[in-house]
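This structure is in C-alpha cells; I'll ask about it shortly.
Note that one protein chain of the assembly has been removed; the remaining protein chains are unaltered in position.
Order as written gives the chain letters A and B; numbering starts at 1 within each chain.
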C-alpha cells in the first residue's frame, strides 16, 4: 500500500535512477537528480522552489541531488539546491532548506530543521528535532541530539549570519545551544543543556551555561567496559559506522594506507 | 468537509469498530484494530510499517490497537505495534513509534515525538512538542509539558538504551531534560528548564541544572485557594480526571473499595 503512485508528480526536468520508489502525493520538482535504489515515501516534496519562485515569473529551480541508496520518510520537504551523498537517511517531517550539502551516510531525524547554506561531512547524524542555523559548518562523524540549536546571529536582529563550526567526531547532547561563530574542536562532548558561547579546542568535555571545560574527554568512564574511558567513542561504538565489524583502529589504518 | 472519504486507504487486514470516521488521505495499514466511536482526521498514517518493511519482502506488519472513543488529529503518524487504551486523544503531526503502549485516556499534543518501546499508565498527558526516548517508563497521571526531553543513552553514542522511570502524578515542566536511567518518584514537580541527572524520591520539588531537591512539594502555595498548598495537585485540579465532579478523595476511596 505504500507505493501506489497516487497523485505522484514528477517534473519532466527531473532525473530518476534505477529502482526508485515514490510514495503517494509526493512531488519532485525541476532539476532534481535522484540516484539508484532510492525510496521516497508519501507526501514529500523534493526540490521545493526557493522564495524567489513566488514573485519571479522567469524563476529557474537550481539542481538538487539525492545520492544512491537513500531513504526519505514521509512528509519531508527538501528545498532545491541541496546535495546529499549516498546512503542518506531521513525521518518524517524533516525540513531542509536550500544549498545544504552533506557527505555520505548523512542521517537526520524526524522534525529536524536545517535552515540552508549548511555543510556536513560524512557520517553525520542528527537525531529528532535538531535546528541548524544557516552557514553552520559541521565536520565528519558529528552526532547531534534532540532540541539542539546552532545559531548564527550574535546580536539579534543584525545583518550578521555566522554559524558555528564543529570538529570531527564531536557529540552535542540534548537541548544545548551553540552560539554564533563559535568554533568547537574535534572529539569533544558537549553535555546536555549547555550554552556554548566561546571557542573550545579538541578532546574536552564541555558543559554548563555559560559552557566551560569540565575536563579532558578521557575522564568519562565507559558503562559497558570496565576501567576504560568511553571517549574517543569510535572504539566503543560501530553501528552503521564504516568501521563496523573491523574496528576503528583497522579502518583508520586502511584509510591512511589509501592516502599513501 | 472533513470526512469525504477522498483517497482514504484502509487495508483489508485492518478491523474497524462501529462509528469510525476517517479523514481524507489517511492510510490504515495491515493488522490495525480500531475501536468504536473513533475519529481519525485527514492525512494520518495508522500502523506505519517498521523499518524492516523497506528491505524485507516477506515483512508482516505487527498489530496496532486504537481504543474506543479516540480522536486522532491530522497529519499524525502511528507506527505498527502500538496500543492505546480507550479515550486516546492526539494533536496534529504527532509521531509515535513502534511498540508504544499506553493506558486509558492518554493525551498527546501537537508535534510530540515518542520514540517507541515506551510505556505510559492511565491518564497521562503530554503537551505539545514533547520528546520521549525509547524504553522510558511512565506511571499514571503524569503530565509532561512542552519541549521536555527524556533521554536514554548515558554516553552518546553507546550501545546502552535506558530510558527514565517517572512515578505516578509527577509533573515535568517545560524545557526540562531527564537523563538516561534516572528514576523520579511519585508526586514530584520538576521545575522548568531543569536537567535531571540523578534519582529522586517522592513528593519533592526538583529544579536546576544539575537538578536538586528544592524542598518538599507542599511548600508551593496555591494561587487559587488561600493558605493551601497546591500539591498534591489532585485536590486542586479535576478537568478530564476520573475524579471530576466527585473529588479526588472520594474517587480514591472508591478505588480502594473496588480492590477490597
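Just so we're on the same page, a residue touches a chain if its C-beta (ideal position, glycine included) is under 8 Å from a C-beta of that chain, and two chains touch if they have at least 3 such contacts.
Just so we're clear, the structure is a prediction, and the values are computed from it rather than from any experiment.
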Original post:
For the chain left off this view, which of A:2, A:31 or A:131 is in contact with it?
Top reply: A:131
Subject >> Option from A:75, A:104 or A:127 whose C-beta touches the chain left out >> reply: A:75
Original post:
Pick from B:31, B:155 or B:175: which residue touches the chain that isn't shown?
Top reply: B:175
Subject >> Residue in contact with the excluded chain [from A:179, A:204, A:220 or A:234] >> reply: A:179
Original post:
Taking the full complex into account, what residues of subunit B touch the chain not shown?
Top reply: 1-2, 4, 6-7, 24-25, 39, 42-43, 71, 74-75, 92-93, 110-111, 128-129, 143, 145-147, 171, 173-175, 189, 192-193, 208-209, 220, 222-224, 230-231, 233, 236-237, 239
Original post:
Mind pulling the subunit A residues that touch the left-out chain?
Top reply: 7, 9, 11, 25, 27, 29, 43, 45, 49, 53-54, 75, 77, 93, 95, 111, 113, 115, 129, 131, 147, 149, 151, 154-160, 175, 177, 179, 193, 195, 209
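We take it that only the chains that are shown with their structure count from here on.
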Original post:
Given that subunit A is a copy of subunit B, what angle of rotation, in degrees and a multiple of 5, matches their CA positions?
Top reply: 120
**OP:** Provide the C-alpha centroid distance between subunit A and subunit B, rounded to the nearest whole angstrom.
**Re:** 28
